[in-house]
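A single protein chain has been omitted from the complex, and every remaining protein chain is retained in its original position.
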Amino acid sequence: MRLGTGGQIDRETKLSFRFDGRYYKGHPGDTLASALLANGVRLMGRSFKYHRPRGVLTAGSDEPNALVELRSGGRQEPNTRATVIELFDGLRAEPQNAWPSLKFDALAINDRLSTFLTAGFYYKTFMWPAAFWEKLYEPIIRRAAGLGAITTKPDSDAYDKGFLHCDLLIIGAGPSGLMAALTAGRAGARVILADEDFRMGGRLNAETFSISDMAASEWATQTIAELSALPNIRLMPRTTVFGAFDHGIYGAVERVSDHLPVPPEGKPRQILWRIYTQRTLLCAGALERPIAFANNDRPGIMTASALRAYVNRWAVSPAETVAVFTNNDDGHRTAADLIARGVKVAALIDTRPDAATVSGTELLAGAQVIDTTGRLGLTGITVKLANGQTRKLAVGALGVSGGWNPNVALTCHQRGRPAWDERIAGFVPAGDLPPGMTVAGAAEGQFSTHAALAGGAEKAVRALTDLDIEATLPVLPDSEDAPTRITPFWHVKGDKRAWLDFQNDVTVKDVKLAHQEGFRAVEHLKRYTTLGMATDQGKTSNMGGLAVMAELTGQTIAQTGTTIFRPPYTPVAMGVLAGRSTGADFRPSRLTPSHHWAQEQGAVFVEVGQWLRAQWFPRPGETTWRESVDREVRATRGSVGVCDVTTLGKIDVQGRDAAAFLNRIYCNGFDKLAVGRVRYGLMLREDGIAFDDGTAGRLAEDHFVVTTTTANAVPVYRHMEFARQCLWPDMDVQLISTTEAWAQYAIAGPKARKLLQKLVDPAFDISNEAFPFMACAEITICNGCPARLFRISFSGELAYELAVPTRYGDALIRRIMEAGAEFDVTPYGTEALGVMRIEKGHAAGNELNGTTTALNLGLGRMVSTKKDSIGTLLSRREGLTTADALNLVGLRPKDPQVRIPAGAHLLEKGAKAVAANDLGYVTSACYSPTLGSYIAIGFLKNGQARMGESLRAASPLTGEDVEIEIVSAHFVDPEGERLRA
Amino acid sequence: MHDLVPMTALGASHPRSDTIGPVTITESPDWALASVAARLGQEANCQTALEKGLGVKVPGIAAYVSAETLAAFWIGPHVWMLEASYATRPDLAVQIKSACADTASVTDQTGAWVRFDLTGESLSRVMERLCNLDMGKLQPGHARRTLIEHLSCFVIRHAESITLYGPRSAAQSLHHSLITAAKSVF
Amino acid sequence: MRYSGFRVIKEALTGHKGWRPAWREPDPQPNYDIVIVGGGGHGLATAYYLAKEFRQHRIAVIEKGWIGGGNVGRNTTIIRSNYMLDGNEPFYEFSLKLWEGLEQDFNYNAMVSQRGILNLIHSDAQRDAFIRRGNAMILNGADAELLSRDQVRREYPFLNFNDARFPIQGGLAQRRGGTVRHDAVAWGYARGADQRGVDIIQNCEVTGFRIENGKCMGVETSRGFIGAGKVGVAVAGNSSRVMAMAGMRLPIESHVLQAFVTEGLKPVLPGVITFGAGHFYCSQSDKGGLVFGGDIDGYNSYAQRGNLPVIEDVAEGGMALFPGLGRVRLLRVWGGIMDMSMDGSPIIDRTDIDGLYFNGGWCYGGFKATPASGWCFAHLLATDQPHPTATAYRFDRFERGYLIDEKGMGAQPNLH
Partner (left out) sequence: MIINHPLLGPCDAQEFVYKGDFRLIDRPDGMAESAEAAFFDYLYLRENPAGAHRELWFHEQGDRSWLVVTRNTVTHEITNVELARDVARSMGRSR
């Protein structure tokens, strides 16, 4: 119910929302939780295992109970805490993990069966018969499992990422954070102040005491106003710093649009900020912890501070009559605040016999709450008084305070372990914080407002002093400085179930069972009972579980262990971690210079790494890709074809030692290559395995152009820089990638020269005599356009690669097509390229698969033994040079029209298809229009000695088994006459 | 003079320009680029040659300097990128090589990059969504190479604008990222 | 005590008073026949099979912390035998067969769930490689199935079939692959070993090996010297640290691998899926969380935690594959230390020191190997002969050039 006055809500504006099929009204400033409570709704969710009815336990991001499915369709968001959902007009939320309805949940039967469903019961049963697990038991368990649901529709919203830099990152805008920001801001430091709440101020928004003669929330508002006027401070409300990573990098999520019905056009829902900071001040406050007692999980039972926050900040009381159960003085503050706001407090139950009284309510000192009633919402509590008598109280809400846990989560992200502090009966940050981080205020166990303000200011000054930024301590405003008075009390003893982890339904009994069964280490306890593995990650439960275990083992809590936290601080949407890198934008697309032209031709494109390459160019009338590819191959071999080969990596190698350098990079010799000539080169990894192949052309004594495969352009460059800088630092050689600088086309086929002669300027003689196979030159074409010409051939035909500055790539392909019209020049794509290279037996990616040697590839003789090049030595190891080493061979099917599947394994005819009979495998296969037959290449044990033998290519996976003949991999023109023509 | 018609990296005959809020993002194709790497032991001679031959004093680490018709930025130890108007110096690399002779390895980089110029107010707000450079500290006259949406780019800070050089083949992806970021901010 | 449904009911009706500790907490004896260093999955499985299958006695497992606290409790719980190379596939298939009967064997429900694993294909070259792999699996007696794009779509209709940067072209499925409740594996082996007399000694850190005349006499520990006829080391990410105490350098680097779980969701993902164009693999646990992982961080680390770039990279992969994940929240990130070997394959071998045996180099694939690793290591320790499925896992394969390099990445551990 809404109180008549007060609260930080805009009563003038009404917002309409729907929950569980019913419509309600709330105000700006409300959360879904506060608005539901204002409308008298206490039941908001169901627990995970027993499907117990639940309401809010907290008023913040540590909420384990009140989880809802927010929005719908591509925006459906399961497991959203009602306590942090900022109310907007038209909000829709549905309950989750309840069927058929929140009030009548069929699986609440589990609650009745709880005596059977104890911690880890599933490890002991469901084992017989074995096949029943997948078929029967697991489906039942899975159907019951999970919390909320997603629709599997693509997320309708976009997400951004960004980077921020600062001197001081302050996490949390409560009293210590605000004071720290004020101090650092006035000193001129670059400051980021981030707070997960939509309203900065932290607990100040939920308290009634004053600071500097004004209401705490008013002081917060004024301070924030001063901060927002400082240009060096970035205030980031609605921003959760979720992780502390190495070297002062913090992950934060800013929820820029979650408070709106939908994000504005073009705007993201959330932003992932990577914050790079010199120093960090954690001012994350503290979280109140519950006390375990029988049936302590009913809707209406919540932490005392949550009850106080609902009354003070949102002017909402969950019930007309409430009670407070506490073991510390802060519970008294709750009682007093509630009374002051006109809420009837039936009793203040304090476990401490010597507790002080609070005027306006009855104090039951030395008493404990031993049970509660109310299936869907609290109706009453039973209190055991100090004198042993019991008393029943009719209340609709109960605030519970077991003390406060400093919110140390981020201090643990680099494996820091907090230490036990008797003074507050809680864990405080110890010495091993993430470097650069300090902690102030309640997060370090300083619970009074004065201590928080003072701590924030002092820690800020210290952090800035570290950075040589002069800062002065401000005059602190007057504020309360109450001492922390607590007598630890963790759970009320009894036979009934008392909840520790609310969401996962872990009770004191479960911890006892874990102890009984030997799961006593903190991590064993957690994993066996699922304590602390709920969506609050133990914020509300770990401490209680640890305390119960300590009691059972007879050790102190400090001896028993500690609770540490891992990232993220609160759960983070997958979408924001991915940012814009989704869908078609998952990775950049690289387009070749002829891309637009190829699009005009109707080319089909294929992803080759990040490149998009034309795969084939269908012509009208062609109904299958094979028709197009066969035509492209025939046309190239019959006349002339053209293919964009820009994607091949190009590395400019210059310097006096360029030749000597390449001589060490390639396993074959390069020092004697003449200027104006190109040589095929094979690079090995240092372990002797083939790394990459390509060509190197010598443009001048001190200048080479190296080409790499498309896939290895980047790794080869990196490898060469390693050799240059680390292995031979005094060689005079300079490297730079020029892959993108040149548009390069392969022009292949018997008419290639004729076509080229129409383009190449007359000053350059490209006749076979003047420009033979493996020649290269810098030339001009089309009346003076600078170009490079290489006479190299992947297709086996008379072929050239012609390169021009990239900006002319589009014009060049059009000019080639124009000039080649008389030869019926045919553009070909990667498929035809692949067919022609298989026909020639050239190795490509499928053969250079990272496990094959020069010997395997039939290039063993290229590996020079006269020099020390990378990989030479280890390529000679025994296991790489055995007699039955794999050799690259050609494979022809007995029936030319039967396909050989790539990936098939080679077996003797009649041999059983088992691994022991495996002789090798097919790497690349295609239909050869040139031979009118399917062909393939592959690796065969001792293959060179098996030419002419008949074997099988067996692919049980695809149901194929093909009789094949072993032939030379050079199917077409084995003598190489065409390419020299 | 040859008659091949150049195409911009974004695949048009004319450069593209978009204004989003206060920011204008313009493709700038008319720049010639060449990398100059000093030969081992020739570092000083190379710098002298560049100064004498082209009037450009090589920039220090991570710096960008501009002379009358040339500009240069540092891209690695003893390696610089020289930048000039393509219209006036289409053969920039050749000119540099003739100035430097054997003191440097020179490579034409004109075709390797797409250039975008960002002008207007609040450029930092766009940049902070794109790359991890600290724009608060990257003063005019600085040039850094870094990652933008998975792409390796040079970022050059001028007094009133920011120049980005990204891989030419990925021009469309880079442009899309820039436009998206600007629309996201403004 | 034997676990059964009947027992659960009986205990429930009698107040759960009869449950006993799953394993004892013995003090270390002065000496044992065999000491296993490392109370993780592999070490506990080794002890279990030594006692059960190889009839060995006087066995101890010593663990510096709590058992199951290393990678067996930090992984993404996937089991499969979809390897390509002869040196690997028989071993992993042996392991998968052991998984299939494990729970009945050790009387503990580890929730071995053969929900299938699907490796997605995004290019022709990838298809060729997967066909080769699938055939190798079948040749080795494992199951494999090649799925077309449409078949994948029928099973996983919500994957990105609309605007994917690298469209799904099909997949290689292994129906017998799946997931296992990881902690329960450690506990099941521990309980089974304990019942057969193995001493499981927690909070006992090895500080050195006592080596005399080239023979290992036992281990120095934080709880004193423990003599041993044979010492078997199975300490995963700590392999180099531990073996350095015996003066050995290993062909291993330690790297951090992060793993992830989301908040609990109603069932959505039937099996295990692996993205083939980015770093992302995912399954859904019986509790409802999506459990996923990706690439290792890539730098040497013993820190059991990683950094944001890999978290983002994995999320990008997840979103690219499954665009409906956007509003699912990542709940928890953790890190494990991987013993990345130089060819991506493990080592189960004797060392040059008499009586000292080594099991490691599992990279990030150790969990699925747990049963076979334990069995084969037990075989080696008991018989001094390698198990027939583990003959290739020798130390000297690097020197001699008999590499088992599934990914073809060479001596670059962070790329395996």
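When the chains are written out, they are named A, B and C in that same order, and each has its own residue count from 1.
Criterion: a residue touches a chain if its C-beta (ideal position, glycine included) is under 8 Å from a C-beta of that chain, and two chains touch if they have at least 3 such contacts.
Predicted model, so just to flag it, every value in this text is computed and none were measured.
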Quiz prompt | Displayed chains contacted by the hidden chain, counting the whole assembly | solution = A, B, C
Self-check item: Selected from A:F198, A:Y276 or A:Y680 as touching the chain missing from the view
Solution: A:Y276
Exercise. Among A:L873, A:V898, A:A913 or A:M947, choose the residue that contacts the chain missing from this document, as touch is defined above.
Key: A:L873
Quiz item: Looking at the whole complex, which of A:E134, A:E226, A:D246 or A:E523 touches the chain that is not displayed?
Solution: A:D246
Quiz item: Quick one: which of A:D213, A:E265, A:D495 or A:D730 touches the chain that's been left out?
Solution: A:D730
Quiz item: Tell me, which residues in subunit C touch the chain that this view leaves out?
Solution: 238, 240-241, 244, 249-254, 298-303, 307, 309, 342, 398-399, 411-414
Quiz item: Considering the entire assembly, which residues of subunit A contact the chain that has been omitted?
Solution: 245-249, 276, 414, 435, 657, 686-687, 714, 718, 721-722, 725-731, 867-869, 872-874, 877
Quiz item: Footprint of the hidden chain on subunit B, which residues?
Solution: 61-62, 74-77, 79, 132, 144-147, 152
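Everything below uses one rule, namely that only the chains that are shown with their structure count from here on.
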Quiz item: Once you find the CA centre of subunit A and the CA centre of subunit B, what distance in Å lies between them?
Solution: 32
Quiz prompt | Where subunit C touches two or more other chains at once, by residue number | solution = none
Quiz prompt | Per-residue overlap in subunit A, given as positions that touch at least 2 other chains | solution = 161, 274, 581, 585, 587, 589
Quiz item: For the complex, which residues does subunit A have touching subunit B?
Solution: 158, 160-165, 190, 266-268, 271, 274, 276, 580-581, 585, 587-593, 595-596, 610-611, 646, 652, 654-656, 702-703, 730-734, 736-743, 780-786, 804-812, 815
Exercise. Under the touch definition given earlier, write down the residues of subunit A that touch subunit C in their complex.
Key: 48, 74-79, 115-116, 118, 121-128, 130, 133-134, 138, 141-143, 145-155, 157, 159, 161, 243, 245-246, 249, 251, 272, 274, 413-415, 513, 516-519, 521, 523-524, 527-528, 530, 535, 537, 566-568, 571-575, 577-579, 581-587, 589, 606-608, 685-689, 845-846, 849-851, 874, 877-881, 901-905, 913-915, 918, 921-924, 954-958
Quiz prompt | Interfacial residue positions of subunit C with respect to subunit A in the complex | solution = 3-5, 7-9, 12-13, 16, 19-23, 25, 65-66, 68-69, 73, 86, 89-90, 100-101, 103-104, 107-115, 122-125, 127-141, 144-146, 157-158, 160, 162-167, 181, 183-184, 187-188, 202, 262-268, 277-278, 285-288, 303-305, 307-308, 311-312, 315-316, 318-320, 323-334, 397, 399-403, 405, 407-411
